[in-house]
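Only one structure is covered here, and it is reproduced in the block below.
Every protein chain of the complex appears in place save one, which is left out.
Our next item is chain A:
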Amino acid sequence: MPKFAVIVFPGTNCDFETVEAIKKAGGEAERVWYKSSLKDFDGVVLPGGFSYADYLRAGAISARAEIMEEVKALVSEGKPVLGICNGFQILTESGLLPGALRPNKVPRFLCKWVYLRVNDAQTAFTQFYKEGEVIRMPIAHAEGNYYTDSPKVRIVFQYSNEKGNVTEDANPNGSLLNIAGVSNEKGNVLGMMPHPERASDKWLGSEDGLKVFKSMVEYAKR
(Lines give C-alpha, C1' and ligand atoms only; values in the text may rest on other atoms or scores of the structure.)
Protein backbone atom coordinates (compact mmCIF):
# COMPACT_ATOMS: atom_id res chain seq x y z
CA MET A 1 0.00 0.00 0.00
CA PRO A 2 1.55 3.38 -0.95
CA LYS A 3 2.56 5.54 1.96
CA PHE A 4 2.19 9.32 1.91
CA ALA A 5 3.83 12.00 4.02
CA VAL A 6 1.54 14.86 5.02
CA ILE A 7 4.02 17.60 5.86
CA VAL A 8 3.27 19.75 8.89
CA PHE A 9 4.81 23.23 9.10
CA PRO A 10 4.25 25.64 11.98
CA GLY A 11 0.71 26.91 11.27
CA THR A 12 -0.51 23.96 9.17
CA ASN A 13 -4.07 23.05 10.18
CA CYS A 14 -5.58 20.65 7.65
CA ASP A 15 -3.15 17.78 8.29
CA PHE A 16 -5.43 15.42 10.23
CA GLU A 17 -8.29 15.66 7.71
CA THR A 18 -5.86 15.07 4.85
CA VAL A 19 -4.46 11.95 6.53
CA GLU A 20 -8.02 10.64 6.98
CA ALA A 21 -8.91 11.33 3.33
CA ILE A 22 -5.82 9.46 2.08
CA LYS A 23 -6.66 6.49 4.31
CA LYS A 24 -10.23 6.48 3.03
CA ALA A 25 -8.85 6.47 -0.51
CA GLY A 26 -6.88 3.32 0.25
CA GLY A 27 -3.44 4.69 1.04
CA GLU A 28 -1.32 4.92 4.16
CA ALA A 29 -0.59 8.37 5.51
CA GLU A 30 1.44 9.93 8.26
CA ARG A 31 1.83 13.46 9.56
CA VAL A 32 5.48 14.43 9.17
CA TRP A 33 7.01 17.42 10.97
CA TYR A 34 8.88 19.63 8.52
CA LYS A 35 12.22 18.97 10.18
CA SER A 36 11.94 15.22 9.51
CA SER A 37 13.01 13.18 6.51
CA LEU A 38 10.88 11.94 3.62
CA LYS A 39 12.73 8.67 3.24
CA ASP A 40 10.48 5.67 2.58
CA PHE A 41 7.47 7.65 1.32
CA ASP A 42 5.78 7.10 -2.04
CA GLY A 43 4.32 10.57 -2.26
CA VAL A 44 3.80 13.84 -0.42
CA VAL A 45 0.88 16.08 0.42
CA LEU A 46 1.40 19.68 1.50
CA PRO A 47 -1.86 20.38 3.31
CA GLY A 48 -3.73 23.61 3.95
CA GLY A 49 -3.25 26.04 6.79
CA PHE A 50 -1.35 29.24 7.40
CA SER A 51 2.28 28.23 7.59
CA TYR A 52 4.38 30.85 9.35
CA ALA A 53 1.15 32.85 9.67
CA ASP A 54 1.36 33.70 5.95
CA TYR A 55 3.98 36.32 6.84
CA LEU A 56 5.77 37.89 3.85
CA ARG A 57 3.59 36.00 1.30
CA ALA A 58 1.48 32.90 1.80
CA GLY A 59 3.75 29.85 1.58
CA ALA A 60 6.93 31.86 1.01
CA ILE A 61 8.80 30.89 4.16
CA SER A 62 7.83 27.18 4.11
CA ALA A 63 8.91 26.99 0.48
CA ARG A 64 12.49 27.73 1.58
CA ALA A 65 12.55 25.02 4.28
CA GLU A 66 15.15 22.27 3.91
CA ILE A 67 12.51 19.55 3.53
CA MET A 68 11.46 21.11 0.21
CA GLU A 69 14.77 19.93 -1.29
CA GLU A 70 13.62 16.38 -0.51
CA VAL A 71 10.21 17.13 -2.01
CA LYS A 72 11.96 18.33 -5.19
CA ALA A 73 13.95 15.10 -5.32
CA LEU A 74 10.73 13.04 -5.04
CA VAL A 75 9.16 15.09 -7.84
CA SER A 76 12.09 14.37 -10.13
CA GLU A 77 11.72 10.66 -9.32
CA GLY A 78 8.16 10.94 -10.66
CA LYS A 79 6.42 10.52 -7.30
CA PRO A 80 3.13 12.34 -6.74
CA VAL A 81 3.17 15.63 -4.82
CA LEU A 82 -0.10 17.37 -4.01
CA GLY A 83 -0.41 20.87 -2.54
CA ILE A 84 -3.76 21.97 -1.18
CA CYS A 85 -4.44 25.67 -0.50
CA ASN A 86 -1.39 26.74 1.55
CA GLY A 87 0.31 23.71 0.00
CA PHE A 88 -0.40 25.12 -3.48
CA GLN A 89 1.11 28.44 -2.38
CA ILE A 90 4.21 26.59 -1.12
CA LEU A 91 4.54 24.73 -4.46
CA THR A 92 4.46 27.93 -6.54
CA GLU A 93 6.80 29.74 -4.14
CA SER A 94 9.27 26.86 -4.33
CA GLY A 95 9.18 26.86 -8.12
CA LEU A 96 7.73 23.33 -8.37
CA LEU A 97 4.70 24.80 -10.10
CA PRO A 98 4.61 27.88 -12.33
CA GLY A 99 2.83 31.07 -11.30
CA ALA A 100 2.01 32.81 -8.05
CA LEU A 101 -0.98 33.21 -5.73
CA ARG A 102 -1.84 36.79 -4.94
CA PRO A 103 -4.38 38.25 -2.50
CA ASN A 104 -7.97 37.69 -3.61
CA LYS A 105 -9.43 40.29 -5.96
CA VAL A 106 -11.62 41.51 -3.12
CA PRO A 107 -8.95 41.39 -0.41
CA ARG A 108 -10.65 39.33 2.25
CA PHE A 109 -10.78 35.75 3.42
CA LEU A 110 -13.21 33.60 1.43
CA CYS A 111 -14.83 30.49 2.86
CA LYS A 112 -17.53 28.93 0.68
CA TRP A 113 -18.50 26.05 -1.55
CA VAL A 114 -17.64 26.34 -5.24
CA TYR A 115 -18.11 24.34 -8.41
CA LEU A 116 -15.11 23.22 -10.41
CA ARG A 117 -14.75 21.97 -13.93
CA VAL A 118 -12.21 19.19 -14.41
CA ASN A 119 -10.13 20.44 -17.30
CA ASP A 120 -7.42 17.77 -17.39
CA ALA A 121 -8.17 14.19 -16.38
CA GLN A 122 -4.73 12.90 -17.33
CA THR A 123 -2.74 13.87 -14.23
CA ALA A 124 -1.75 11.66 -11.31
CA PHE A 125 -4.55 13.24 -9.28
CA THR A 126 -7.43 13.32 -11.75
CA GLN A 127 -7.37 9.98 -13.53
CA PHE A 128 -10.65 8.93 -11.87
CA TYR A 129 -12.47 12.05 -13.09
CA LYS A 130 -13.85 12.64 -16.55
CA GLU A 131 -12.79 15.65 -18.55
CA GLY A 132 -15.51 18.28 -18.26
CA GLU A 133 -16.94 16.76 -15.08
CA VAL A 134 -18.37 19.31 -12.65
CA ILE A 135 -17.50 18.79 -8.99
CA ARG A 136 -18.19 20.63 -5.75
CA MET A 137 -15.66 21.53 -3.06
CA PRO A 138 -15.10 24.26 -0.47
CA ILE A 139 -12.49 27.01 -0.67
CA ALA A 140 -11.03 28.81 2.36
CA HIS A 141 -8.33 31.32 1.50
CA ALA A 142 -7.26 34.95 1.36
CA GLU A 143 -4.54 34.52 -1.29
CA GLY A 144 -5.93 32.35 -4.07
CA ASN A 145 -5.76 34.73 -6.98
CA TYR A 146 -3.65 32.71 -9.42
CA TYR A 147 -1.42 34.41 -11.93
CA THR A 148 1.13 33.09 -14.38
CA ASP A 149 2.96 34.22 -17.46
CA SER A 150 4.18 30.70 -18.19
CA PRO A 151 2.84 28.92 -21.27
CA LYS A 152 3.82 25.58 -19.74
CA VAL A 153 1.04 25.46 -17.16
CA ARG A 154 -1.43 22.57 -17.23
CA ILE A 155 -4.80 23.85 -16.08
CA VAL A 156 -6.41 21.04 -14.11
CA PHE A 157 -9.40 22.66 -12.34
CA GLN A 158 -11.31 25.84 -13.19
CA TYR A 159 -13.97 27.62 -11.13
CA SER A 160 -17.24 27.19 -12.96
CA ASN A 161 -20.95 27.42 -12.44
CA GLU A 162 -23.12 24.38 -11.69
CA LYS A 163 -23.33 23.57 -15.40
CA GLY A 164 -19.57 23.61 -15.88
CA ASN A 165 -19.45 26.97 -17.65
CA VAL A 166 -16.31 28.91 -16.79
CA THR A 167 -17.81 32.36 -16.26
CA GLU A 168 -16.60 35.53 -14.59
CA ASP A 169 -19.37 35.24 -12.00
CA ALA A 170 -18.10 31.82 -10.99
CA ASN A 171 -14.60 33.17 -10.29
CA PRO A 172 -14.39 33.75 -6.52
CA ASN A 173 -10.95 35.33 -6.25
CA GLY A 174 -9.93 36.90 -9.55
CA SER A 175 -7.73 34.01 -10.73
CA LEU A 176 -6.43 34.16 -14.28
CA LEU A 177 -8.74 32.08 -16.53
CA ASN A 178 -10.70 30.98 -13.40
CA ILE A 179 -7.77 28.71 -12.51
CA ALA A 180 -8.35 26.69 -9.32
CA GLY A 181 -5.63 24.07 -9.79
CA VAL A 182 -2.58 23.52 -11.98
CA SER A 183 -0.14 20.73 -12.62
CA ASN A 184 3.45 20.55 -13.78
CA GLU A 185 4.15 19.37 -17.32
CA LYS A 186 4.65 15.77 -16.25
CA GLY A 187 1.40 15.66 -14.25
CA ASN A 188 2.90 14.38 -10.99
CA VAL A 189 2.65 17.71 -9.12
CA LEU A 190 -0.74 19.29 -8.53
CA GLY A 191 -1.57 22.49 -6.65
CA MET A 192 -5.17 23.43 -5.96
CA MET A 193 -6.88 26.08 -3.85
CA PRO A 194 -10.13 24.15 -3.10
CA HIS A 195 -9.98 21.56 -0.32
CA PRO A 196 -10.62 18.00 -1.56
CA GLU A 197 -10.14 16.61 1.96
CA ARG A 198 -13.12 18.69 3.11
CA ALA A 199 -15.20 17.07 0.38
CA SER A 200 -14.21 13.47 1.00
CA ASP A 201 -17.34 12.14 2.68
CA LYS A 202 -21.07 12.61 2.24
CA TRP A 203 -21.53 13.90 5.79
CA LEU A 204 -19.13 16.73 4.97
CA GLY A 205 -21.47 17.86 2.21
CA SER A 206 -19.71 16.28 -0.77
CA GLU A 207 -17.39 13.42 -1.58
CA ASP A 208 -16.32 14.84 -4.91
CA GLY A 209 -12.81 15.41 -3.60
CA LEU A 210 -12.11 11.81 -2.72
CA LYS A 211 -11.15 10.93 -6.31
CA VAL A 212 -8.15 13.28 -6.04
CA PHE A 213 -6.75 11.01 -3.31
CA LYS A 214 -7.90 7.79 -4.99
CA SER A 215 -6.17 8.82 -8.21
CA MET A 216 -3.02 9.72 -6.28
CA VAL A 217 -2.98 6.40 -4.40
CA GLU A 218 -3.52 4.46 -7.62
CA TYR A 219 -0.79 6.42 -9.41
CA ALA A 220 1.68 5.74 -6.57
CA LYS A 221 1.13 1.98 -6.95
CA ARG A 222 2.75 2.01 -10.37
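Going forward, contacts are C-beta pairs under 8 Å (C-beta built on N, C-alpha and C of every residue); 3 or more make two chains touch, one makes a residue touch a chain; residues count from 1.
Operating definition for what follows: contacts and distances are computed from a predicted model.
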item: Protein name as given in UniProt for the chain not displayed, "Iron-sulfur cluster assembly scaffold protein", "Phosphoribosylformylglycinamidine synthase subunit PurS", "NADH oxidase" or "Methyl-coenzyme M reductase subunit gamma"; value: "Phosphoribosylformylglycinamidine synthase subunit PurS"
item: Candidate in contact with the missing chain, chosen from A:Ala100, A:Val156 or A:Val217; value: A:Ala100
item: Residue ranges of chain A at the interface with the undisplayed chain; value: 56-57, 60-61, 64, 92-93, 98-100, 102-107, 145, 147-149, 174
